[in-house]
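What follows is a single structure, and I will ask about it in a moment.
Note that this complex is displayed minus one protein chain, with the remaining chains in position.
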Amino acid sequence: MPEQLIFAMEVFLNGLMAGVLYALVALGFVLIFKASGIFNFAQGVMALFAALTLVGIMNGQVPFAHIINATFGTDLHYFGWTVPGLLAILLTMGMMVLLAWCVQRFVFRHLVGQEPIILFMATIGLAYFLEGVGDLMWGSDIKTLDVGLPQGINETIDEVTFGWFGYGFFIDNLDLVATLVAAILVTGLVLFAQYTKQGRAMRAVADDHQAALSVGVSLNFIWILVWSLAGFVALVAGIMWGAKSGVQFSLSLIALKALPVLMLGGFTSIPGAIVGGLIIGVGEKLFEFALGPALGGATENWFAYVLALIFLVFRPQGLFGEKIIERV
Amino acid sequence: MLYREAGDFSSTYAQDSQTFPIRFDRYRYYFVLAFAFLVVPFLINDYWANAILLPFLIYAIAAIGLNILVGYCGQVSLGTGGFMAVGAYACYKLMTAFPDVSMFVHVIIAGLITAMVGVLFGLPSLRIKGFYLAVATLAAQFFLVWLFNRVSWFYNYSASGQINAPERTVFGIAVTGPNTDAWATYMFCLIFLTLSAIIARNLTRGTVGRSWMAIRDMDIAAEIIGVNPLKAKLTAFAVSSFFVGISGALFFAVYLGAVEVGEAFGIQKSFLVLFMVIIGGLGSIFGSFAGAAFLVVLPVVLKIVGVDWLGWPTDIVAHFNLVIVGGLIVMFLIVEPHGLAQLWRLAKEKLRLWPFPH
Partner (left out) sequence: MKYKLGTMAIAAIMAAGPVMADLVFPSLSYRTGPYAAGGIPFADGYQDYFTMINARDGGIGGVMTRVVECETGYNTEKGVECYEATKGEGSLVYQPLSTGITYQLIPKTTADNIPMHTMGYGRTSAANGDVFSHTFNYPANYWNGASGAIKYLLDENGGDLSGKKIALVYHNSAYGKEPIRTLEELSKKHGFELSLLPVDHPGQEQKSQWLQIRRDRPDNVIMYGWGVMNQVAVQEAANIRFPMENFIGIWWSGSENDVLAAGAAADGYKALTFHNVGSDFPVFDDIQQYVVDAGEAAGAGDQIGTVLYNRGLYAAMLAAEAARTAQGIHGVADITPAMMRDGMEALEITEARMTELGMPNFGPAFKVSCENHGGPGLVGMTQWDADTKTWSMISDFGPSDMEVIQPLIDEDSAAYAAENNIASNC
């Protein structure tokens, strides 16, 4: 087999893996958009906030330490205990549910029935707010996140492919874990939506708020549920990305990687987010591999959007989006 | 009491259709203009010009431009940063190629070039709608920034990839470069802003503006009653990009003097201008001003209060800044979802009846 083809295969596989990571972020957007028609600009910041909280709890950091110290002249930093990963994840999840409740209670409850652009704007405010609160609570230094995820090259794949092609493929263990987690997450979400009472209620709300209300579904509860789920997805995405780079402000920028995925897969489809992620991941990596050197590199960012654009010209509602029917 | 139409009689069509039909409002407008043109230039110093007024004026132009596209024509755009970069780089190339031509001409030509690029990236809007359209404009955003970073012709092959504004004049007065007077840069931007606002206001209530709004409210219905969507959408992209290009040129040449494309015109800029438009009020020229003021002036004011008056540590102030701006956005929305412009309209209604509300 020619060398270039082997390399292209490796790039293809890694593109798939990268796509899964993008899809993880996109999932959070889809969940909220589907159930409430809100384009949640704060999803990236939620991932950051969740990851910060997780690390903070694990390390026993004192929340708001900096401002407490500045106000009372104390010198607090750590409680002096550490919390095991799993318990910390549960506690963080509790925090995200609380956040979901607050968001619902103090923001969106007052904005029921408003136009989408106004709801979008509210999430902008929320993003600013959360970013500030996250910084105040946990400080803005880089934190190391260690929940015991494996990282580095997968030996088995390396050896097996070396045996086949004479060139060992590089697959990151973290990416494999991410794929597994994404698969479980999507299956879980689909099962939840199809087979549980709350899931059915959620789908009913997604189809028609008024109709759902009239058959006795509590909108309030469903929206808290959806925001909690999105918070959970944000936490997972935060863990996966945070394991690579440490938990820091830039984590909130991963939302930008999810936007083309979202556009391509459709705002309203959970499988769409996954398929969209895979297409974008593979597309941008292969393009960089094939034409990057000729164009001077760093093409991935814009190519993801151009790729999404090309797809959209042929399917304006995204690959799996609901068909747009317009009537006068 | 105020804003009352009693005693105002229109005897011609021109009087009836003027921008400020209420006499009090009209005088207020003349007063603001006179204050901005005749009083501020004599009071202004470097701090006021560079820290508050210039960014406000320039962002207001960008917000007017984007408001035409998003607020009047209903096409969501996240490419503002990229289009501002087109304006800036076009202006730079013109400034260095034709040093003797007046800055005025350069800025306007930079706007025209941006308009052409805008039309090009506006083409997909004929097929893609709503939030999905944002992807087309995001593609423009990322591609343009990459292009200006990549092709060294755009920055005259300088080693660093930054562009620097050399000194250029209007009627012999320096408006770019380091040796400018605060009043000169302020007046230069103010003239552009005033003209932009007047042009935008008159376009949006004329035929073109009505066809934009028809497209915004329902494009299929508009098409059926004879509005050409191709023409309406592309003119909106062209006019919007023209203003955005002008603001980009001013942003680079007059305000900052040196920019690097990724940092100055990145995706954050696109979001910032969109936030201004939404917070100010979609489909309102006044809203563009209010939104720009809110997001430019408020952080500075909060910083001055927190750091200079209260003496708090700068980082705590910066974090609180985010919390307060975010909280205010949400609060405004709950009180009045249609932006600051609507708040202003309501206030005017209240003032009209004040102090006898019944």
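Each chain carries a letter (A and B) given by its place in the written order, and its residues are counted from 1.
Going forward, a contact is a pair of C-beta atoms (placed from the backbone, for glycine too) under 8 Å apart; a residue touches a chain by one contact, two chains touch by 3 or more.
Computed from a prediction, not measured in an experiment: that's the story for all the values here.
Set against the missing chain, the residues B:264, B:293 or B:329 yield one that touches it, B:264. For the options B:16, B:308 or B:349, the residue in contact with the chain missing from this view is B:308. Within the set A:64, A:101 or A:170, the residue that contacts the chain not displayed is A:170.
Across the entire complex, the residue among A:28, A:56, A:125 or A:139 in touch with the chain not shown is A:139.
Not every partner is drawn; the one left out touches subunit B at residues 46-47, 50-51, 55, 96, 146, 149, 158-162, 164, 166-167, 177-179, 255-260, 262-264, 266, 300, 303, 307-315, 317-319.
Remark: the residues of subunit A touching the chain excluded from display are 7, 10-11, 14, 17-18, 65-66, 69-73, 75, 77, 135, 139-142, 144-146, 151-153, 170, 172, 241, 244-246, 248-250, 253-254, 257, 285, 288-289, 292, 296-298, 300-301.
Note that only the chains that are shown with their structure count from here on.
Our note on geometry: subunit A versus subunit B, Cα centroid distance of 32 Å, whole angstroms.
Chain contact summary for the complex, subunit A toward subunit B: residues 39, 66-67, 70, 106-107, 110-111, 114-118, 120-122, 124-133, 135-136, 140, 256, 259-260, 263, 267, 295-296, 298-299, 301-302, 305-306, 308-309, 312-313, 316-318, 324, 326-328. Against subunit A, in their complex, subunit B makes its touches with residues 124, 127-129, 131-132, 134-136, 138-139, 141-143, 145-146, 150, 218-221, 224, 267, 275, 278-279, 282, 312-313, 315-316, 319-330, 333-334, 337-338.
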